[in-house]
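A single protein chain has been omitted; all remaining protein chains appear in their positions.
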Amino acid sequence: MVTVDLNADVGEAFGAWSMGDDASVLACVSSANVACGFHAGDPQVMDKTVALCARLRVAVGAHPGYFDLRGFGRRPLAEAPPEVEADVLYQVGALAVFAGAHGVPLVHVKPHGALYNQAARDEALARAVARGVARAGRDLVLVGLASSAVMRRAAEAEGLRFAAEAFADRRYEADGSLQSRQREGALLTDPGAVVAQALSIACEGFAIAADGSRVPIRADTLCLHGDTPGAVENARQVRASLAAAGVRIAPLSR
Amino acid sequence: MVTVDLNADVGEAFGAWSMGDDASVLACVSSANVACGFHAGDPQVMDKTVALCARLRVAVGAHPGYFDLRGFGRRPLAEAPPEVEADVLYQVGALAVFAGAHGVPLVHVKPHGALYNQAARDEALARAVARGVARAGRDLVLVGLASSAVMRRAAEAEGLRFAAEAFADRRYEADGSLQSRQREGALLTDPGAVVAQALSIACEGFAIAADGSRVPIRADTLCLHGDTPGAVENARQVRASLAAAGVRIAPLSR
Amino acid sequence: MVTVDLNADVGEAFGAWSMGDDASVLACVSSANVACGFHAGDPQVMDKTVALCARLRVAVGAHPGYFDLRGFGRRPLAEAPPEVEADVLYQVGALAVFAGAHGVPLVHVKPHGALYNQAARDEALARAVARGVARAGRDLVLVGLASSAVMRRAAEAEGLRFAAEAFADRRYEADGSLQSRQREGALLTDPGAVVAQALSIACEGFAIAADGSRVPIRADTLCLHGDTPGAVENARQVRASLAAAGVRIAPLSR
Partner (left out) sequence: MVTVDLNADVGEAFGAWSMGDDASVLACVSSANVACGFHAGDPQVMDKTVALCARLRVAVGAHPGYFDLRGFGRRPLAEAPPEVEADVLYQVGALAVFAGAHGVPLVHVKPHGALYNQAARDEALARAVARGVARAGRDLVLVGLASSAVMRRAAEAEGLRFAAEAFADRRYEADGSLQSRQREGALLTDPGAVVAQALSIACEGFAIAADGSRVPIRADTLCLHGDTPGAVENARQVRASLAAAGVRIAPLSR
């Protein structure tokens, strides 16, 4: 039986500002990546978000990013590896204590935005992320881009389980990388296309790349989005279609 | 035999900015209050500071403050109790993970600056601080102003040990409160006076108040400062004089 | 002929986070209070917001607040008067350059949130705000709570014109102060009540206080809100009703 995790980024409000519809998207997923206060989220948002995850029985993970509220952690930053390591350790620790306070384990860590993308390509950065996670706990699962050998090796070098992540609503290139968001069509919005890609990755291990070729993608977890009404509806359909296809949806574990 | 803890605030650098001489003051104390990134400190500073504490065998505590780098956490802020609780929990969790990574326990939590002063007087704030600490771990010791019944009750209500703190270099009022820093002479700078007050509090349980009266102060821990060259020298003399007087200097424990 | 200014707080997005519907509320008012980056707003948001005001021929004012993104500038902070003065000067200067770049004058300054409320009562704070504004330009109009003699005197002491502000959708106390938002009914939501209060203040110079008495309010400008769909609709009706009643709506001027 095929098993896959469904994950979503949540807890990205900040102070008076809200972001997305966490309750709706959490109803669709098995794992939550909770913002840790550097690119989004604040302590009270984290407290409420972890409480919601605990109530909905969604596995809690940390979603550390660059210390860049203005840029929502999406702007590449030349941060030295020791800084990245300490930043990841700090954020994972901060989120872990909320998980503990709500009586649930911290299961995984998924870097956010520019840190995720840069670490997928840069050996030193990937190692810094993995070291930060491993210093917080060797039983944590490190989530990274399925096609990133760099991230996989970094996780394994630190004794961490690596969980390969794929995207139901992003167009892939033939080499397994994500098509740049600059390119038209990089984001799948048609519900049928999103569901089809989710099914094809989860059940058959491939996606249709931008050039029409089949690109093999072995994914432990699929990322769903919830920051637009359309995204939430797509997330619901992905979950329903996977279930209908007999796929078991379950959180990551060591 | 009389036992007392000596504590100091450390790790208050931020990015390119330094603050005080941590190595020198840590050589004098048994406990360190490490800034957690809200009023001072950043993840790399925390990592290095905890490493230094571990090497010098100084007990590690968290020093959470208001999210106010500009004001160094010294400006009273009307933050709602649930925000304070989440802020404390966040910062304690962030520091705890560095302690764990360096193989040392997190022993105590001492609020910083305006949060310390406001919580000493405000029941709801004291309860919020204590709840934040207790949610991070009921074996943590909560450090507060010796004369604050409010803080003591809040700690006890959450099942935390309360450690009463006194100051060797601050002038006391007859009611056990600290004289306002606005008042001339509120800060003792004469080394002899600082040492005398430390000895009198630790060994005899009182200080001479501003009005000349004896004010009883039962202290579990004495705060030393290290942010000026004079302060470091005073800290050295306090430690030496206490040792010469047969006082045992030891960190707090549950 | 009765003339009144209608003002709204705008430009309160920050980075990836949006806030309210500026375009809709700007269509209803004659003056805009543009956030300056301390409690909300960032340079690009300011650039776009001032461009929008210029296009819609809405007078541009600065809306300085405490340096407190987390609290949206709504949390009272014990900031020393010289800091407040410099903070106001800084924010007014930052906004003024955007106004200049878009070829429109900076007309007024209205403090935001906790700074507005604290300065309405605290003489030293009100003087600090007024000095900050006056140092940026003596031809600027300082907007403050209509019933605040403190703010009026501070403005006049610095040679600034004071513009008295009233609220169409806030319940007044008999002494002309605003009812605390903690109290039920402090915020008028019924469109009829909002329009009635706007008309009564603008045309007759009074409002009906919480205790049923008539409280005299002489207002140069009425504040409208646009952060909820209901608020925008109320703003539209207030404008239409004032126009229908023959009130001339025009921005403030020296």
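Here the chain labels run A, B and C in written order, and each chain numbers its own residues starting at 1.
The rule is short, and it goes like this: a residue touches a chain if its C-beta (ideal position, glycine included) is under 8 Å from a C-beta of that chain, and two chains touch if they have at least 3 such contacts.
This is a predicted model, so every value here is computed, not measured.
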Touching the absent chain when the full complex is considered, from C:Leu77, C:Ala96, C:Ala126 or C:Ala168: C:Ala96
Identified contact with the non-displayed chain, of B:Leu26, B:Leu69 or B:Val133: B:Leu69
Sole residue of C:Asp47, C:Glu123, C:Asp139 or C:Glu233 that reaches the chain not shown, by the stated touch rule: C:Asp47
Option touching the unshown chain, where A:Arg75, A:Arg121, A:Arg183 or A:Arg254 are the choices: A:Arg75
Contacts of chain C with the absent chain, listed as residue ranges: 37, 42-44, 46-47, 82-83, 86-87, 89-98, 100-101, 135-136
Missing-partner contacts on chain A, residue numbers: 67-68, 70-71, 75-79, 114
On chain B, residues whose C-beta touches the chain left out of the figure: 14-19, 40, 42, 69-72, 74
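The rule is short, and it goes like this: only the chains that are shown with their structure count from here on.
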Touch-based graph of the chains, sorted into line, ring, star, complete or other: complete
Same vs different contact residues, chain A with chain B, by half of numbers used: same
Per-residue multi-chain contacts in chain C, two or more chains: 70-71
